[in-house]
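Here the complex is missing a single protein chain, while all its other protein chains stay put.
We call the chains A and B, going by the order they appear; numbering starts again at 1 in every chain.
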């Protein structure tokens, strides 16, 4: 078990320590669950009550908190609580236990080049010509196909799949079941298909005949920047000719689908089950809530934020905050939605008006 | 192949046998497909016609059915047909064929404790300090990380991933590709982010500046009760400090996402592709239809039922039946939706009224 002093933790957070900085800390806990060697997390006054029921001697508190009045022997105070959580949890996370070196039951092609300090687990498969940077941690059952290059400090959890010829920067984190660089979903019919006809006419596919689908293969692989995270069972498909691109610092949650030929900017955040169709261009700092869908071949500008479940069917200019299906500006959606809830009443009012207007007037 | 007599099956179902209870049964089939040793499934009069085209000698019928008039040699009659299917299919399911013992090509840490009667397939990886109860069936390619404890009678299909320090009850069934206890998706910016700003102002994120995301690590793992099923490629993420919790008897379909810090009650049912964002509390006996989404940090009361595609954006009181995006009471949704379909006509009526009211009056 990891073991720190209060002062060590405060230093790591760049935070202020109060009281006995030498007290030992072996874990973090909610105030009511905290034992005597836990750091109780009470960064908001509403969590203070729990301190009395728990056994914490030290707490992480908001700036200006009266730690002595709370009966503590020490405290660390922070200004932005959520941000402090990042430093604290990083400090306390030992990471997955993958022994250093290459496991005897891994299959690594002799042409592959693995950087210094790697830890590669059992049943890993690394293909021809693969290059992996320093200090990689690759857990069991991962496969990395031929020609792929990955930067330093990669962390690949069990069962990650990386396709051929990918180019990936430093500090990639990929969760279990993520598939990076598989074939895109791209099919074509010999003649115009029903789907093409329906789209062009906004609804009339009657003249298109039934046909079978022919596959367009994906030769373009993927290109991922630095500091990218890809969640469990998420997929980033290979491009057709040029790579599907994800910019530095973009974070992708579980079960997200980024289709072939997409170009995603820097520092985006895609929540669980987001689906992005083919050839979409997305700017920097875009935040897509859970289950957001984006149709193919459109453009999402820098800084767009879309609430959970939004379905984006057309280009979104930079800075737009979206909600709804189809997506509209969030305030428009809220206003429209209020009107919609009053709609049955509105219909009744109109019916009354109609009666009032059509009845014989007073001068008849 | 499994082989039963009619009476053995009736006994297992607690059902009534009619006619020759000694006839052999080797499988179950729809009436038209049934061979002479199949039990034909005809629990509703509408399936009776198939009996004539098939070759069944025995059928599972509704209570009071005239089995002799249907030309059968025996019959089993039941009152609640769907419930009988559970007993019948359980009886006839041989389960996956995993030889007893630990496969020579599994990698089990020497500190792990495996209960009696386990069957562990090839390429399984079991980490340090893992404890698994009696009679576990663990199919190929499963990985179980350090410190995890699983109860008796677990059935883990090929390729299941279980993270570190999980606490899991008896009779867990996990389908292929399920990921239990991976890192939650939790990121923070040094200053207030655009997404935070948009949420607080309901749409205005203009003052928040572009920033990079810092990771909050997940130290809390997961805590699952007894009798839980997790579908293919579904994810239950680890909590940040305390565990993500799932109560006894809850069943989760394929491609479902339960984010970090969620607390789910007993006997819930989540259909395919449900997505539940972080820190949601869900009561007991909640049924969420396919593709339902739930935003973070809300509360869903006991017995809530949500129809397919519902997006729940705010707290739902116990017993509420929901539909729509955003979710409203199902009857409200139906009423609103009817009004919406009449809306173009309503607009035309209002335009006429406007003309009628604004035109010169008869006394002008």
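In this text, a contact is a pair of C-beta atoms (placed from the backbone, for glycine too) under 8 Å apart; a residue touches a chain by one contact, two chains touch by 3 or more.
Since the model is a prediction, treat every value here as computed from it, not as a measurement.
Enquirer: Could you tell which one of B:183, B:229 or B:263 touches the chain left off the display?
Expert: B:229
Enquirer: With the missing chain put back, one of A:127, A:169, A:225 or A:303 would touch it. Which one?
Expert: In the full complex, the listed residue that touches the missing chain is A:127.
Enquirer: Which of B:11, B:30, B:109 or B:296 touches the chain that is not shown?
Expert: B:30
Enquirer: So which bits of subunit A touch the chain we can't see?
Expert: 105, 107, 123, 125, 127-128, 141, 143, 145-146, 159, 161, 164, 177, 179, 182-183, 185-191, 193-195, 198, 202-206, 210-219, 233, 235, 237, 240-242, 255, 257, 259, 273, 275, 277, 291, 293, 295, 311, 313, 325-326, 328, 332, 335-336, 339-340, 342-343, 346, 349-350, 353, 356-357, 361-363
Enquirer: Name, in rising order, the residues on subunit B that touch the hidden chain in the full complex.
Expert: Answer for subunit B: residues 27-30, 33, 41, 80, 82-83, 85-86, 89-90, 92-93, 96-97, 103, 105, 121-123, 139-141, 157-159, 173, 175-177, 227, 229, 231-233, 249, 251, 253-255, 266-267, 269, 271-273, 284-285, 287, 289-291, 302-303, 305, 307-309, 319, 321, 324-325, 329-331, 334, 337, 340-341, 343-344, 346-347, 350, 353-354, 357-358, 361, 363-364 touch the chain left out.
Here is the rule we use: only the chains that are shown with their structure count from here on.
Enquirer: Need the CA-centroid distance for the pair subunit A / subunit B, whole Å please.
Expert: 23
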